[in-house]
Structure formats: C-alpha cells, structure tokens
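Every protein chain of the complex appears in place save one, which is left out.
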Amino acid sequence: MTGMENSLLLKTATQITLVLLMMGLCLAFIRLVIGPDPADRIVALDLISVLIVAILGALTVYSGEKAFLDVAIAYALIAFLGTVALARFRERLARRPDKEEERNYIP
Amino acid sequence: MNETDNHRSDWIARSTALLPLLIFTGAATLVMPVMSNGPMRPSLPWVPGLDIFLSFNIDGLSLLFILIISAVGFFVTLYSVNYLHGHHQTGRFFLFLHAFMLSMLGLVCADNMMALFVFWELTTIFSYLLIGFEHEAAASRHSARQALLVTGAGGLALLAGFLLLQIITGTADISGLAVHADALRSHPLYSAIFVLIILGAFTKSAQFPFHFWLPNAMAAPTPISAFLHSATMVKGGIYLLARFHPILGGTATWTATLMITGAITAVGGAILAMGQSDLKKILAYTTITALGIMTMFLGGRATPSLTAAMTFLLVHSLYKSGLFLMAGIVDHQTGTRQLENLGGLCTRMPFTACSAVAACLSMAGFPLFFGFIGKEIMYKGALAETMCPHLAVSAAVLANALMTAVGGILIVRVFWGRPRPELSAVKEASGFMWVGPVVLGGIGIVFGIIPEWVGKWLVEPAVRAFHQSPYKIKLELYHGINMPLLLSVLTFILGGCFYLAHRPLFRLLRGTVERLPITSGRAYDGCIAGVAWLGHLQARLLQNGSLHRYLFIVMATFVVVTGYTWFTRIDIPPALSLPMLPIREWLLIALITAAVITVLLTRVLLLAICALGVIGAGLAIVFLSYGAPDVALTQLLVETLTVVIVSIILLKLPALKRTAPPKHLKRLMDGILAGAAGILVTSLLLAVLAIEPDLSLTAFFEQNSYLAAHGKNIVNVILVDFRSLDTMGEIIVVAAAGLAGFALIHQKRGQ
Amino acid sequence: MNWLLISPIIIPFLAAAVCLLCRHNPGRHKILSLAGAVLHFGACTALLVYTTRNGMIAMQAGNWPAPFGITLVADHLSAILVAVTGILGLSVVTYSTADIDDPLIYAGYHPVVHILLGGICGAFLTGDLFNLYVWFEVMLIASFGLLILGGETRQLDGGVKYVMLNLLSTLLFIAGLGLLYGMTGTLNMADLHGVVQAVPDKALLTAVAVVFMAAFGIKAGLFPLFFWLPASYHTPPAAVSAILAGLLTKVGVYALIRMFTLVFTFNIAYTHGLLLVAAIATMVTGVVGAAAYYEFRRILSFHIISQVGYMVLGLALFTPLAITGAVFYLLHHMIVKANLFLISGVCQRIGGTMELDRLGGFYRHHGFLAFLFFIPAFSLAGFPPLSGFWAKMILIRASLEINAWIAAGAAAVVGLLTVYSMTKIWGEAFWKPVPENAAPSEGGIRATADMRLMLPIAVLVAITIVIGLMPAPFFALAERAAHELLHPEIYVTTVLGGV
Amino acid sequence: MTDIITALLLIAGGIFAFVASLGIVRLPDTLIRMHAATKAGALGSGLIFLGLAFFAKDPGTTLRALAAVFFLLLTAPVAAHLIGRAAYCSRVNLWHKTWIDEFADVCDWCQTASTDETDECRLKDGE
Amino acid sequence: MEFVLALLCGLMTAASIYLMLSGNTIRYIFGLVIATNAVNLLIFVAGRLFSIRPPLIPEGAEVPPETVANALPQALILTAIVIGFALLSFVFILFYRAYQATGTVETEKMRIAEPAYDAHPTGNPHPEGNNA
Amino acid sequence: MQSLILRSSTRLLVSLILVFSIYLLIRGHQSPGGGFSGALVAGTAFALYAIAEGTASVRRALRFDPRNLIVIGMLLALVSGLTGSIAGQPFLTGVWWTFTIGHDYEIALGTPLFFDIGVYLIVLGTILTLILALEES
Partner (left out) sequence: MSNLFVLNIFLAVGFSVILGQFNLSGLTAGFIVGYLALWVTRPLYGPNTYFSRVGKVLQLVFYFIRELLISNLRVLWDVITPGHISKPGVIAVPLDAKSDFEIMMVANLVSLTPGTLSLDVSDDRKTLYVHVMFLDDVETARRDIKQGIEKKVLEALR
C-alpha cells in the first residue's frame, strides 16, 4: 500500500528486534529507577529516548508505513533536548549549596 | 444645611401630604357608587402566561381600608415633617413613607392573588426600611431585620398558599375563588392552604406566637409606628383574613384556630402591656391585643362577630394612631418615653393632652366615644357565636378591661399628677404635630355620637364585601339594657380594679417575658443562631479550606454515585480472560505499568519526572502500533517539551523541605477511593467495548478527506477542516494559556 | 444567519487579538476593548432578536453536513444566554476601564476577558459535544488567567484550589465523552438524541449520564462538588469576580440543561431524581454556608451555589413550567449576581476592604450606591416586584404543581435565608455607621462619581427592575425556550434537517 | 537480498541497543555506563535506520532514514558530553579503578558551591 | 489489546487519583499528567483498535484502499493533547508561583484565601480580615 | 549554558530543526504533521537555542515579541475561517484555489492550510512566550 512490502523474514526479524528493544527499554528503566545519582537517571532517560527512536524505526519496517518514519525523525531530532534540559538541571543542582536530599525529593 | 433650606424642604415634604389627601377624597367619593353599583374591578395584564393580572377589586372592605390608610397617612405626613425637622434623611423618609402607603393601598385593592402578594411584600420591604430608619442604632437594624424575616417568612407561606389555591382552582382572582369555596373546604389540601395563608396573616398581624417583632419594631420613628404598626400594615393580616373568610372561613379549623390564637394574643398582649414603662411599648402591646381581638372575631361565623371585627378595626385605627402620635409628641418635646419620668404634662401641652384623653377614653370604651360602640358590638358578636362563645366573651372582657386600665394609666401617669421639675421647660408642639391626634380623637367622638352613619357607610359595606348574610348590620349607641351592656359594666369594674392595682401588677409583670422558660422572641434568636451554627457546621465539615477534603469529596461523589448507578444495573460482568498478545506488547504494557507505579511510589523528583516521560513515550508507541502516527508524534513532542518546561521550573525552585508523611488511615482511604475509581473506569470502558461500534462518521471523513477537502492525512483534515471549530477553540486555549502564563510569570518581576 | 451565529464567538476573539496588538498603550487598549464589547453586545442582541422572530437556527461550520461537521445552534435558551453574556460583557468591560489598573492591562486583562466571552458564547451555541468540551476549556483557561491576574498570594492560593478542582471536571467530561463516543459513534448532540434511544445497554448509558452529571455538576457548583467556587471567587479584582460569577457556573447549568433535556432523557426517574436531590442539597448548603461568613464576596459566592440549586431544581422537576422557571432564573441570576459583585468592588474601593465588620456608612454617605445595591440584593432574595421574585415564584409553583413539597419548601426557606444574608450585608456595610476600625482607601470616595463604574451597575439595576416590573416578555421568552427544550425534535430537525 | 541485509542490520541494531541497556545496568560507575549508553545506543538505533534505508523502495524514504541516522549521531555525543560533565563535576562517585584524573583540579564547582552561591563557579551561565 | 489497555487505563486512573489526593502540588501535577494520558488512552480504546494502518490516503488513491485506523478519535485525542499541554503549562507556572508566594507545596498549608476556620460568636470567623 | 560543544552543535541543529518543523507544517495535510506538531518542533529548536545561548540571543534573533506571533496566528486563523463567510458560506468553510504547475502537477491551496499556519504561529508564539519568560524569571 505504502510502497513497502514485508517478507516473512523481515517480519520475524523486526519482531525479534522489537523484543530486544523492548527488553532494552525495561533494563534502562531499571537503571532509571535505581539511580543513584541524578546523572545516572538522565543517562537512562537518554538511552530510553534513543531506544524509542529505534523502536519507531523498527515499527516503520514492521508496518511498512513510511509515514511512521517522520515520527521517528522528529523524535530523533528533538528527544535530546530533554536530556540537555535535565543535564543542565543536574549541573545547577551541583552548584547550589542546598543539601542533595532537600533538592531532590518531593516533600 | 441652614435653617431656611430646612424650612423650604419642610414645606416640600408637607406638600406631599396632598397625595394621601387626594386619595382620601377620591376614595370618599367612591363610597356611594360602590355601595350602589357593586365593586369596581379595573384590570391590566401583567404576566398573562402565569395568569397574573394587575386586577383590583374595590369594594366596601377595600374602601374602609383606603380611607383609614389615607386619612392616617395624611396626618402622619404633616406630623412627620416637624417630628423629623433637621434630620438629614427626610427625603428618604417621605419617599419610603409614601411608597409604603401606595403599596398598602395596592394590597387592599388587589384582586389577583399574585398582585396582592407583590403589594404585601412591598409593604414588608418599606416597613424594613422605615423601622431601620435610625439605621445607625444597632437596635434599629436588629429590629428591622427581625420584622423583615418574620413577616418575610410568613410571606413565603402566603405565597405557597396562594399558589396552591391557584393550582387547585385554576383561578388567580380572589373574587373568582368564592365559587370554589365549597370545593376548597373539602379539598385534601385545605388544611395546608389554610395553615399557609394563616401563617402569612398571623406574622403580618403579629399574632401569637409571632407577636414579638412588633414591640421591637418600635425602634422606628414614632410616626412610622403610628402609621405602619398600628393603623395600616399590621392590619394587612386582618384584611387578608377578612378577604379569605368567604373562601376558607367557616370551617371548625378556621374558627378554632382564629378564636384561640386571637384570644391568646389579645389577653397576652394586654397583660404584657401592663408590664411596660415605655410609652411606645405599652402602645405596641395594646396594638397586639387589638389585633388579637380582630382575629378572634374574624374567626367567627356570625354577622355580629364580623361586624365587631370591622368596627373595632376602625375604632382602633383612630385611637391608636392618635395615641402613637401623642407618644411621639411627648417624646419629641420631653426627650423621654418612660412613664416614670413623665407626669403633669396637661398644662404644658394642652392640645396633646386633649387628644390623648379622647383617644384613651375611646380605647377604654367610654360611652359617647367610638370605642364604646366597638365594645358593645364586640360583646354582641361574641355572644352570637355558636362555637365557644364563652372563650370569646371572657377574652374580650379581660382584654377590654386591661385596655381600660392602660388608658387610665396613660392619661394619669403622663398628663395628670404633679408636673415634674425637669419637664418645666417643655412646650406644646407645633400645630402640624398635634393636629393629627386632635382630629383623630375628634373623629372618635363624632363617630361615637353618630354610629348609625358610620355603620351604614363604612362598616356595613366592608362586612358585606366578605360576608353575605340577610342579617341586618347596624351600629347603635344604645341597645337597651342587655347582656353586652352588662358586660361593659363588668369591663369597667374590672378595668378600674386593674388600674388601681397597676403598680403592683407592673412590678409583678416587669420582666415577665425574660422569666419565661421559652418565648417566641428567643425562639427567633435561636433560629438565627441555628442558621449561623449550620453555617459554621458547613464551614467545618465541607468548605473548611482543606484542599484534600475538597478533592476527596468530589472524587468520592463521582465514584460512589457513578459506581452505584453502574454496579446496581450491570447485567453481565465482563469476562476476565487475558488475550494472547505478542511479547513485545506485554513488555510495553509492563514498562508503562512499572512507570506508573514508580511515579506513585517514588520520592525522587527527577525519577518521577523521567517515569512520566516513559509513560508518555510508551503510550506513543501504543498509539503508533495502532495506526496513529499523528498522535504518537504529538505525544512525543509534548512529552519532550514538558520535560524542558519542568526542568526550567525545577531550576528556579529552592530547596523543598521534607515533611512528615500523611496519616496512614487517610492515605488508605485515598487508596480505596483511587482503586474504586480505577475499577469503575475499566469496567465502563470494557462495557463500551462490548457494544458494536458505529463508524459512520469516520467513513464519511475517509470518503471526503481527499475528494472534498484536498487532504490525504485524514486526521489533519478533520482537525483543520471537518472539525476546524474544535481546533479554533483549541488554539484559543493555547493562546490564552500563553498570555495567562506570561502574566503570571511577569507579575512577580513587575511588582 | 451564518454571521449571526458566528459573530458572538468570533468578535471577542478578534477583539482579543486587536487588544493584544495595542498592548503597550493602555488608553487605546481600553477603547478597543470597549469597542469590541459593544460590537459583541450588538451581535448577541441581534441573535436573540432574530431567534425570537424566526425561531431556532443552525449553522454547519465548514459547510459539512451534520452530524459530520460541527453545528452551531441557537435555540431560545442559547440565544437568551448569549444575549445576557453580551450585556454582562459590555458591563464588565466598561467597569473594567476604571477598575482594572494599568499593570493588569499590560498583563493582558482585556484580551483574556474577551477570550472568556467568546468561549462562553461558543459553549452556549455549539451543538457538538466535543466542541462543547473545547469551549469549556477556553473558558477554563481564561478564567484561570483572570483569577490569578495581579498575582497576589491569596489569589494564587485560591487559584490553586480553583484549578485543581476544575481540572477534575475537565477530566470527567472528556472521559464521559470518550465513553459516549465509543457507545454511539457520534458527537453531535442532535444526533445523540436519536442514537442514544437505540443503545441497548441502558445501564451503561445511565452510568455515563451520571459521569456527565458529575462533570457539569462541578462546573455548575452543585452539592457536593462546589468547593472550588467559594475557595476562589473572593480573591480576584471585582470585575473579574463579577464576570466569573455571572457567567461561569451558568455554563455548567446550561450544559446540564442541554444534556438532560436533549440526550439523557431515557431514564428521567433516576437521572432527574438524582438532580433533584442534588439541587435541594445545593440550595440549602449554599445559603447555609453563607451564614458563616462576614466577607462581602464570600457571602455572595455561597449564594451563587444556592441559586444554582434553584436552576437545577427547575431542570430536575422537568415540567414545562419548571424548565421555564430554570431559564427565567438563569436570566435573572446572571444579571443580578454579576451586578452585586460589581457593587462589591465599588464598596471595596470606598471602604478599602470586603470585610463587613470594617465597612459601614454607605447608606448614609452613598445613597445612590445603596439604592443600586438594594435592588439586586432584594431581587436575589426574591422580593417582588423584582426579577428574583418571579424566578423563585415560578419554581415554587412548578414544585407545588407536581406535589414536590420538599422542593417547594426548600425553595421558600432558602429564599428566606437569602434575605438573612442580604440583610446582613445591608445592615453591616450600608446601615451601620462607619466603624472604628475602618480603613477607607485613598480616593476611593470618588468611586461613586466615576461613570465607568456606576453606569454599568445602574444599567444592570435598570434591567433588574424592568424584568421585575414587566416580566411578561421575559416569561414568554423563557416559556418558548422551555417548549423547545421539552420538544427535542425541533432541535433535531433544525440541526439534522428533518432526517 | 535487501531483505536479508535489512534483517541482519535490524537484528544487529537490536543487539547493540540491548547491550547498551545491559551495560547501563551492569557497568560500575556513571561515566562508564555512559560509554555504553551513548555509543551502543546510538549505534544500535543507527543500524536499525540503516536497515530501514536499505529496505525502503523509494529514494526519499532512504534519504530520510539516513537523515535520521545523521541526527542520531549528531545529538548523541552532545547529550553525552552534557551529562558527563554534569555528572563528573557534581562529584559522582567514580569507580575505584579510576586511576588518573586530570580534570579534577579544573572542575571546581563543588568547592566554591559549598561556600557561596553567588560567585559559585568558574563556568558562568550563558547569557 | 483493547482489554489490556482498558486495564491499564484503570490503573492509570487509580494512580492519578491517588497522586492528586496526596496533598502536594507536585504530586498533583504528576497525577494530572497521568490522568490526561489515561483519558487519551480511553478515547483511543473507545474508538476501537482494528488496524495498524494509519488513516492516510496513499499516493494516487482518493480514499483509503483498505481498512485504516479510526481517524476521528485520533483527531479528538490530538485536540485533547494540545489542550492538555496548554493547561499543563499554565498549571506548572501557577503552582510554581503559588509555591513562591506561599512557601509550600503542601495544599493543606495553603490557607491564605481560606484561613483556618475559627468560629466567632457573631458569626464572623475572621474579625481581622485578610485583605492583605 | 556555557558549553562550547553544545553551542556549536546548536548552530547546526537549530536551523535543521526549524527546517524540519516547516516540513511538518507543510506536509501536515498529506502525511503526519501539521501546525501543532510543526510548532512544537520549532519551539523545541528555540528552547535549545535559549538553553545554549541564553534568552537575550533568542530575542535578538526573533527581533519581535513572541506574543505578536500569537496575535498574527489568531488573526490568520480567524481570517481564513471568515474567508468563506464573506462569500456567504458558513464559518470555516474551506475555500480552495488550484494551480497547475508544469504539465499536470496540481497544487491545491486552501484556507484550511492557512488555518493550519495560524495554528502553527499561535502554538509557537505561546511556547516561545512561556519558555523565554520562564527562563528570564
């Protein structure tokens, strides 16, 4: 329909890839949860966003919809802004006299 | 304002007395035509859809009231100019006074029940404004509000009664109700209507147990007391009882209620009057007595009773307004109204004294005074009753005897006796002030001498207006020696005794009310306090400033009501079997679930924010997996931008102090509520999914997206074409959020 | 006809845009805003006039046939409410030219007010449920903006509560929408009227109706969902309170009336029974709540709740007269309530506070202001011959007609307790002499001489008196609105063209 | 043929991405974990898009897929630099085997930060 | 998948309500974000999931040649997302400013507009007034 | 944020992202994208710019108050909605002009597209207004 047809091989390969990527997401999420430093969490989030770009790419292949590619490109372009913003946050945290705990916890 | 200005404004105010004078003249000329041609019934449409017309019914009853109102209004106007000389709010005073008078006239003329009610409530409002005329005194404000609330409550009952009458009979005109009278008296709602209308009349006419507002209303300027609280407004209730006598009257309920209440009010008011030392309070309590007597006689069925009520109405209006005006003059000239500070004024204020004597003798029912006529017909009426005549007779005798005593007290304690040294400088008041009492007293004497004339032209038409009977209506000075005359003699003897014993009685009764375990005045205070208490209760239980409570109640209401509605009606619970899904989808769901739980449990700010991002991104993948690239794209972009905004705000936030965790029980309740909400949403959604979907709208969009709207992205075409009005609103939301957010950020800097 | 329907929505947005362009010049800004309000008023009035002459009209936005596109519909109810919105908009904007200081104008006060007006008119006119949601959000965000404009701490505090509770309504609304769409596959209200009858699962439908009831109930301020209102309405400038008080909850009431006369009428005994209970509880709680307060605007705020109860009572009783009463009450209440808030602003200017125990002497020193307060206050209390009397009377009569004794009793008692509150204000702020602890504001004394403040108040008072003295045309209008509401087939035919 | 290449590239990308995730869980300190996350992650995604570029039939899609690779490779190191700097300079605990640190004396935010907030650090915010 | 997503929707609703009730503006925002997402998901699921094909008309075609996903709920969700984003941005700023002004993120301590209730014999709970 | 690496990458990225945002806007009627997503992408670009270079630099680059974008967007959306109304059609009725370029390459330009541009401008204006104001507060 959309200029891209899938063979069984590709279907299987994308299925495997997607499972790998999803497992990767879950692992990265574990790091996100256990931290311990904010920087660790930001790294994890950065990886998660990269993995999501990858999933979007894999879904494009899986579905054969080239329209999905635009979503992937858009996210690839701007996902890192979140990382930048949070990294900046982490950096400013380091420069403040407040105790880490008070800075970083929801009261 | 200088004296000449005052003088000029006095004359302007005085000239407004022309209005009641004109009305009086007009009404007087109508007496004859109405007698011969029957009532006049002008009518204007007002709200025809609700059967509300400005229709009037000017008959004998109305004319009697009009004449009383306009006559007393004329003298009160003249009187007030001098009474209020130099006061800064005379303009308002006369405005309210005349507005009240017109409302009162409307009340006694109206035929349509709603019109009557409108005038009824207008008198209440102007009474409020006039009682509170000396508004800087707390007592005035309190009394005004009390009168308003009590009569307002009665008014609401009256409204309900009127509406019921209208609903049952289908007619809104009082004149049209008479044909339904029999049906009404046997209607199951008769008692309800009766009680409601009686409540209106009793509150207005200060019948027990609603009498307490009237003595307090004496906070009003004295001319107002004379006008509203003796001659006119309080008689509104009497008027109403008379008007509805042919419609609702005649039943045992009616007679018993009115007679017993009237008797209690009459005797109780008179007894309480004996315990007062303030001139106006004494007059107020005797007014209550008089109103009680009228009510009692309106409870009757016999023509003499009703004649007695109407006659006494006229009698009382004449002498009581005169007495009030007298009390006002005394107060105005001496600066006091307390009996113990007064005495020997007859030489200093001869005209006032004369008028007072005339009025008091009328009140006491001395022969040759109109009061005597009233008393005689009263006894005649009471004796004519078939239902509990003894009660009526004894109440009337007792009340009249006490009023005789009060009349004596007033004459002797104020005008006789030794002149008090501190009153030596007192002068007679201006002629404008004493002319009213003098003329009213004079009328009392004239009427007392020619009762037949009064009976024929004033009382009979009034009684006939609400009472059809072949029985002759006649007022006579002398009937021969009969039972009423004997009762009169008894009354004088008893009255003399009461007068002689008035000082011990006074000591005995002073503070009676305060000593009673419960009084209606205190019940009123209790009600007011009760409302405030309920308000406090509300403020403690509901609107108590705790946002948690607000949110909890709102959510709990939603969950409980919707849940009750749903789970009590649900037919088949949805099958709970997990479908087969590819591993990647399970992983995705697990990831989103884990992220949700993380946000729920973590106290680490950054982790919570990141987990929110994971939820959003995970959902974006769900959206994409089911064919929604636009949604997925937007979702991802919004997530990213949200993280950016959050991070900027986080940078600005100073340290957040760690606080004690909330109580476990509270959070347990929250958790139960949240869980219930989750189950509710899931079950509703599953039930929706069980219904066969209707995709006709989507089919239309798919067919027309390219062919009619030149777009191949159907979602986008829906957004900017098919449903572009949504998008129009949506961008306005965005713009407003931008403007409001900007203002919010910058206000801090700007200030 | 197309212009008639769209102008009340579009003109405010254009006015907002133009005002924004001139945001650096407060003088020109005010003039443009006023001009926009005048135009809007004209458009709203024109719509009412046209509707009363020609009956219900509809416009298919984008020229896509219903139910596929979005329909704008003006029946009598909508036209009346839009016209009142126009009147209140003009009044409040005029008032604001004096009441709102330059810093707030720079912050964008006027554009946000116009956006609010446009959103409200959109909500009144739309015939599409999702579109209604969108206009609700327009109103919501504009009201957020107005509520916190000025940025005082108590405004922010009140704003937080307002926002938190109102967002619940938004969420419930859209959740209900999703469920209803999933069941019926349509969003057009006229279409829903027919489709809903065919939905087999009436239990589910009833549950969804209750979801909508909760969502709109929060907006309308029904018991026990009203908390946002008294928590916040006393915090912003008076002009803002006035426009919010006059219009916002009424949109919730309107939505309830629309949905529960057009769509959710398959189980009246249950849904409207629920509404009846809520209405009575709302009337009582609101009026009782006011008793606890001594702050001018907090008292007024609680009375909004109480009176919303009256309107919903009319809907719940569901007889022609009751619905007429609800519409009449809406009409009366919007004007009177907004006006009372405007007056409270003048009082605050003079007395420097809204606390009743520190106010006093207005009756003596500002007689005209006292008169202007007295009329709406006693109208609110339901005294004849003012507008509130007719509204209350119709509802009591409607209750009595169907033997709803408790409702009638509650309506009457609540009326009395309204007198209690109004006389509290009157006695304290107007009759009482200026108290010792008064803190009159500098120059506030001139407020009663400022035509921009007094004229709108006076005009609204005049309207109140006119409705009171000549209720017949307004009653006839409300009756026609009620007739249309109780005969949804008229609406359906107008929108779907006799399909 | 293109299918096989695509499949291989996809699976290779998936493996790299998975390894990156494994690394981020397993490796001992923040900076070392970043090596895995940044490089392997970007490489993994890049390979998947490369596979997509092979798979696509029209040149536009191919070029866009390549553009995605380019964007990934452009942004990943910048993000890594910012996180790494922030992590390092806020004194995350370095792994005990870290044996040389030539940046320590230069990045001195923490010492100054603990004394005074106003002239906190040598690195001023961009104005 | 619809079934699982319905469960997820319920979970997210429960979580959001629990967070909103926490008495803390920060957690309320988290709850709000989750709730918004839950509602979007609800609309999406209520519109039925029957195709991975997006509602796009391919080159050369005039109507979608095969079954595509339901476009209308997507449009509705998009509008809802945009509105949600606008509201969320505003709410962020409001809570931030409220925090600056009141010095707390705990809603139970935000008692400036409605001070702690203290009954007064005259019915006036706050004789001093609070018009700061 | 003082980082040479970030700043020099930003120079490359910002223009790329802006180009991409225009692409999303223009192609939105035919493929995923549209005014809102385009504007979000553009907003991201400016946010990046602001983080890397500071807000003053963004304001210099923009040369005008972003609130003007909101105004222009509102007016554009309203005017494109009213275009149909002037011709007597209901509000928001699409008016289309079709141009033939070359042999048979047709381009359809319609008011819905301008409407989408209005959406773009409003959303971008709002994002810029808020982000710049927040950064500067």
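For clarity, chains are labelled A, B, C, D, E and F in written order, and residue numbers in each chain start from 1.
The criterion applied here is as follows: contacts are C-beta pairs under 8 Å (C-beta built on N, C-alpha and C of every residue); 3 or more make two chains touch, one makes a residue touch a chain.
For clarity, every value in this text was computed on a predicted model and none was experimentally measured.
Engineer: Looking at the whole complex, which visible chains does the left-out chain touch?
Structural biologist: Missing chain, whole complex, touching shown chains: D, F.
Engineer: List every residue of chain F that touches the chain not included in the displayed model.
Structural biologist: 3-5, 7-11, 14-16, 18-20, 22-23, 27, 49, 53, 57, 60-62, 101
Engineer: If the hidden chain were put back, which residues of chain D would touch it?
Structural biologist: Within chain D, the residues touching the omitted chain are 16, 19, 22-23, 26-29, 31-32, 34-36, 38-40, 42-43, 58-61, 63-64, 67, 73-74, 76-78, 80-81, 84-85, 88-89, 94-95, 97-104, 106-107, 122-123.
Convention: only the chains that are shown with their structure count from here on.
Engineer: Suppose you hop from chain D to any chain it touches, then on again the same way; how many hops at least until you reach chain E?
Structural biologist: Shortest path length, in steps: 2.
Engineer: Moving only between chains that touch, what is the shortest number of steps from chain A to chain E?
Structural biologist: Between chain A and chain E, the shortest chain-hopping route counts 1.
Engineer: Farthest chain from chain B, going by the mean of C-alpha atoms per chain?
Structural biologist: D
Engineer: So which one's got more C-beta contacts, C-E or C-F?
Structural biologist: Answer to which pair has more contacts is C-E.
Engineer: Calculate how many whole Å lie between the centre of chain D and the centre of chain F, each centre taken as the average of the chain's C-alpha atoms.
Structural biologist: Taking the mean C-alpha position of each chain, the two centres sit 30 Å apart.
Engineer: If you average the CA atoms of chain A and of chain D, how far apart do the two points sit, in angstrom?
Structural biologist: About 11 Å separates the centre of chain A from that of chain D.
Engineer: How big is the gap, in whole Å, between where the Cα atoms of chain E centre and where those of chain F centre?
Structural biologist: 26
Engineer: Going through chain D residue by residue, note those that touch at least 2 other chains and give them in order.
Structural biologist: Answer for chain D, listing residues that touch two or more other chains: 71, 75, 78, 82, 85.
Engineer: Provide the list of chain E residues touching at least two other chains, using ranges where the numbers run on.
Structural biologist: Only 20, 26, 42, 45-48, 52-54, 56, 58, 72, 78-79, 82-83, 86-87, 89-90, 93-94, 97, 105-107, 110-111, 113-114, 123, 125 qualify.
Engineer: What chain-chain pairs meet the touch criterion?
Structural biologist: A-B, A-D, A-E, A-F, B-C, B-E, B-F, C-E, C-F, D-F, E-F
Engineer: So in the complex, which bits of chain B are touching chain A?
Structural biologist: 582-584, 587-588, 590-591, 594-595, 598, 602-611, 613-614, 617, 620-621, 624-625, 629, 632-633, 636-637, 639-640, 643-644, 647-648, 650-651, 654-659
Engineer: Give every residue of chain F touching chain B within the complex, in rising order.
Structural biologist: Going through chain F, the ones touching chain B are 28-37, 40-41, 43-44, 47, 67, 70, 73-74, 77-78, 81, 91-92, 94, 96, 108, 110, 112-113, 115-116, 118-119, 122-123, 125-127, 129-131, 133-135, 137.
Engineer: Residue numbers of chain F touching chain D in their complex, please.
Structural biologist: Where chain F meets chain D, its residues are 1-3, 5-7, 9, 12-13, 16, 51-54, 56.
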